[in-house]
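Complex shown without one protein chain; remaining protein chains in place.
Letters A, B and C mark the chains in the order given here, with residues in each chain numbered from 1 onward.
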Amino acid sequence: MIDFSLLKIELLLCGLIAILFILDLLFTNKKPLHIVAIAGTFITFAAALFFRDTGTTFVGSFISDDLSIFFKILFLLNAFLVILLSGDFLKKNPLYTGEYFILLLSATLGMVLMASSSELITFYISLELMSISSYILSAYQKSNPRSGEAGLKYLLLGAMASGMLLFGISLLYGAAGTLHYAEIAGVISAHAASPILYLAVVIILAAMSFKIAVVPFHMWVPDVYEGAPTPVVAFFSVGTKIAGFAVLMRLFMTAFVGLKAEWGILMAAISAITIIAGNLLAIPQTNIKRFLGYSSIAQAGYVLIGLAMATVAGLSATMFYLVAYLFSNLAGFAVIIIVSGKIEGDKIDDYKGLWKRSPILAVCLLISFMSLGGVPPLVGFFGKLYLFTSAVENGYVWLVAIGVLMSVVSIYYYLIVLKRVYIDPPLDTSPIRASIWENTALGICVAGTLIFGILPILFFDSVVSSVQTFLK
Amino acid sequence: MFELTATVLLCPLAAFVLITFFTGKSEKISSLVSMVAMAVSLLSSLLIFALILSAPGDYELKIPWINILKDLPIEMGVLLNPVSSVMLMVVCTVSLFVQIYSVGYMHNDEGYSKYYSFISLFSFSMLGLVIANNLLQLYIFWELVGLCSYLLIGHWYHKPDAANAAKKAFVVTRFGDFGLLIAVIFLACKTGTFNFLEIERVIGSGILSPAAVTAVALLIFCGAAGKSAQFPLHIWLPDAMEGPTPISALIHAATMVAAGVYLVIRTYFIFDLSGTALSVIAIIGCSTAFMAGSIAIVQDDIKKVLAYSTISQLGYMMLALGVHGYTAGYFHLITHATFKALLFLGAGSVIHSLHTNNIWEMGRLFKNMKVTAVTFLIGGLALSGVYPTSGFFSKDAILIQTLESGHYVLFAVAFLTAGFTAFYMARVFFVVFLSKEKFSGKHPHESPAVMYVPLILLATLAVGLGFFSEGFSRLIFFGKINEPEHAVLIPLLSNLSAIGAIVLAWAIYQKELISAAALEQRFAFVHKFLKNKYYIDEMYVFCVKNILFVVSNAAGWFDRHIVDGAVNGAFYLTSSAAGALRKLQTGMVQNYAVGIFGGVILLWFFMNMMK
Amino acid sequence: MIAIQELLIFNSVIFAIGIYGALTRRNTIGILMSIELIFNSACLNFIVFGKYLYPSLLSGDIFVLFIITVAAAEVAVALALLLCIYRNSKNIFIEKISLMRG
Partner (left out) sequence: MIVHFPFLSAILSVTLLGALIIIVLPENKHFLMKVTAGVTGFISLVLSLALFVLYDRSLGGFQFVEQIAWLPRLGITYQVGIDGIGLAMLLLTGIVILTGVLISSHEFKAGGLLGATGRPKEFYALLLVLVAGVFGVFMSLDLFFFFLFYELAVLPMYLLIGIWGTGKKEYSAMKLTLYLLLGSAFILIGILALYFSSGLRTFDWLVLRSVAFPAHFQNIVFPVIFVGFGILAGLWPFHTWSPDGHASAPSAVSMLHAGVLMKLGAFGIIRVALELFPIGAKFWCPILVFLPIVNIVYGALSAMSQKDLKYVIAYSSVSHMGIVLLGICSLNALGLNGAVFQMFSHGVMTALFFALVGCIYGRTHTRILNEMGGLAKLAPFLAVAFTVGGLASLGLPGTSGFVAEFLVFLGAFKAYPALTVIAATGIVITAIYVLRVVQKIFFASLNPNYIPEADACTMKDQFTHEHLEEVSDSGHKGFPISVSDAVLLEKIPIVMLMGILILFGIWPSLIINVINIGVSSIVQTIGGSL
């Protein structure tokens, strides 16, 4: 039987997409679309907060549990915030407004499904739903060669990764004879693992590493971030990454849980390299979006630490950090979206004297960057703290040492940007103002960064308990 | 008795506070406050002395200061005994006379009130030093008198020479203080107390090895040498003459510079245990006396002559202490305080009227300044050790003691130095007061009464004190009373030599029977050597320039370029690593794909490796 | 009947050729074709496994259907993008499409 009650959020999203589609066809005035999108996403978001049915359906290929609900809330929040922030961009690129929302929401739908899939076909389809939508979104500004290039690069590399993923899944299928996570786990625990299984695991890990953008699978990130429209970048810098982690968490903690020792060390190695390379590469950047791309690579490296531990503490730390990342990163992007909407530039030098032009934006950027850099009492610090504690607990002191040292480096490059913002004189003193929607989004992000930083207790316990039930 | 001590101590302090914070605007009131305070102190100290005299002994008062450890109490306190009570009197007397004198000397000076406040502070510090019952307190006041010396030498701070001299005085004495500080800490750690009497008791029980005792004694002497301007730390004292002349009389002749000697006297129980330390003191004292005495012969600046003479006499005191002449050394300290203060004040009187320090720009002042000349003469005779002045008694006691202790070489040198002393004093006297006029356009006049009355009083003391020598030796002694031997030969010889030297000086400088220039020509090398003060200053300059500054510049350079270079290097390394990594990001999709597929292969190998 | 190993080796060779092509073709369309080879090697794997090891299971075959569909969609998007780029820069050589780097 198909239990539709578990699919409320997905159905709502589909409905929203359909409504937008119809409205787009019916009306030439695209303005209401934005409102509808905002309202619809918010309703879905609220629904995700409200409906907490758990269970499985579609013959076990769709699962709704605390974990998936948690991630869904994040995806919807992400979509909601990005849609709030898209107004200015759409005003300037009004040609395909309907399509923009539809693609954005279908990518969100892909993410939502990814978090719930417990079977490889479902997972693959939802992954592609998210990916293909993202490709198109990246190339949204058709006339801008950079946007097109970003889309093409994303697509080609994404397709290669997908192909690889498929090859890995096929090997897994050969080795295990099933596509359900739980059954794979059963097979692995029953038999000694064959090399082919190991190969499958490695390939799948690599393919997912592409999605979460960790070294050396990260190289698409800076180019795509630079070329793609800023709201879109904000969207998938958070969404895609969280979706990737959601899948990694479910897949590796259920299907491959028997091989924990092997992939744990692999992930630890990847995270170490990522933290080092990502942080170093961010230093010489001159483009703010590219800069944030590298910074997000480094952040992914940190998140991977928790996953590599494969313990309750590690997974809860990962989830907590993802929340932290969502708020902090989106806060940063919100500022960039607002600023780049006014000054038509992505150079870091364009941010000179932002303090004088808009103190609020400057403070928000400061909070965002300091949180990303792991400075107390902001939420990023707690995220890092939990990650590091879980790593120390498992004996990965070297990893923590690297993480801590490189977070000093990360402060360095964040300060390079903040130096422009606060210390350098402005090139142009005209004040920068944001629309109400943009301010709302920014406010939510900054509030999240601050409140969850000061009172992490607000949701930390629920994270831990959801991980505990998940691991049972 | 301790109430009196409090009066002695607190009056000058109160004066300092009053002048600094309240009466600074009014010069008259300031000087009055200061002098009244000093007079009260003097009276109290006389009373204390009378009380001590009636019942000699150690009277101690302890006040806890810092409580950290039970077994190492840190206290302030008072120790009254004959030694300290005599010193109290000396300090109060000289200080009061100098203050009275300064009313005239510093008249119309810009920093008049400041001068009096510092002099009060100095008196307070010096008195605190004298009555200290423990080493720490002594060290504290020791540093404070150093500070006052610094401030008063630098009274005319706008003169670069004065500012330099002040700095030099402080820094050079600090070198000595360093030794004293180590000694204090060492003793405190080993004996568990700072208190003199207790240290004496503990050390007496033989807790320290002989080597440790010698080390401590030498470290203490190090401090004493700095303050009392013993070779090789004497270089600051001649420069200190940049300060006002009354200050030279008070601090750099009578009291502070004698503090080193006083310190050795206070801690004599340590020195007594170490023959090595005593020999070192004797040798250094003697060589200082000789060296300074010989330099004084060729000085042209009247205050410089007196300064070297002071160094020389302090050397005598140290020599006395080094040859177990405890009483003799201390007595010389006291007599020296009077006649040297007298000489300085006399010199000040001359300088005040002529506005020059150079003796070759003076001459025949006897005619204009009778009182000054006569008192100066008395002081000079006392310094030369001519009977019946006080200098005669104290200096001959030292000579006798040296001979008796069997240090014949030291005796010979000290004897020769006594001759030098007489010669240079006579030289100064003849050139300044008797020889023909060498100034023009100036009208020297006798100083006002506030200046010459102290001269007369001091001159009386300089003559009269000698007759107390026997009583003194019965009051102050170490171990057993050192009955002065009534040797006749040595006093006779020394007096004869002194008179001989005076006659020689008379012949050269008054009658010009022997040409000074010819002598200089004849002994050009010696003259140059003396004129350049044995090249010791040059040696210091060389050391400071080539060692200290080089080292400090090296440290500065090392810090900027090596330590900081490493920091900047790490930064550079990080940025260049980032730059190198950045090159991998070529912008070509296929290179990125190589990353992806290569990554898979790497992961696979890594996984197999870890398995 | 052909042994499963031979078939798997064949598939792997196709996979390898696909990767090689994707890494070396200058023409973007060539790269897309190579990627298609990668996809198809995976499809073949599913079919081979289904046929030889799990004849009773259908999930492998179903997966193949989905892969074909998705691949088609992906290629459609890719070609559209390429067209767009061609319009902008009259070029479909991949090494020329590298405005952004570093």
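Before moving on, here are some points about what is shown:
The definition used in the following text is that a residue touches a chain if its C-beta (ideal position, glycine included) is under 8 Å from a C-beta of that chain, and two chains touch if they have at least 3 such contacts.
Quantities reported herein were computed from a predicted structural model and do not represent experimental measurements.
Taking every chain of the complex into account, the absent chain touches A, B. In the complete assembly, the contact with the undisplayed chain comes from A:P376, out of A:G60, A:G186 or A:P376. Shown as candidates are A:F42, A:F58, A:Y96 or A:Y412; the residue that touches the absent chain is A:Y412. Residue in contact with the omitted chain (choice from B:Y139, B:W236 or B:F478): B:Y139. Touch with the chain that is not drawn comes from one residue among A:V400, A:L450 or A:L471, which is A:V400.
Seen from chain A, the chain kept out of the figure touches residues 370, 375-377, 381, 385-386, 388-389, 392-393, 397, 400-401, 404-405, 407-408, 411-412, 415-416, 418-419, 422-423, 456-457, 460-461, 464. Touch with the hidden chain on the side of chain B covers residues 64-69, 72, 136, 139-141, 143-144, 147, 150, 154, 157-160, 163-164, 166-167, 170-171, 174-175, 178, 181-182, 185-186, 188-189, 548-549, 551-553, 555-557, 559, 563-564, 566-567.
One rule holds in what follows: only the chains that are shown with their structure count from here on.
Work out the mean CA point of chain B and of chain C, and you get 96 Å between them.
Centre-to-centre spacing of chain A and chain C amounts to 26 Å, using the average Cα coordinate of each chain. Between chain A and chain B the centroid-to-centroid distance comes to 78 Å (mean Cα coordinates, whole Å). Annotation for chain A: residues touching 2 or more other chains are 152-153, 156, 160, 164, 222-223, 284. With touch defined as above, residues shared between interfaces to two or more other chains in chain B number as follows: 582, 585, 587, 589, 593, 597. Here chain B touches chain C in the complex through residues 582, 585-590, 593-594, 597, going by the rule given at the top. Put simply, chain C touches chain B in their complex at residues 19, 22-24, 31, 94-95, 97-102. Across the complex, chain A meets chain C through its residues 120-121, 124-125, 128, 132, 135-136, 139, 142-143, 145-146, 148-153, 155-156, 159-160, 162-164, 166-167, 169-171, 173-174, 177-179, 222-223, 226-227, 284-285, 290.
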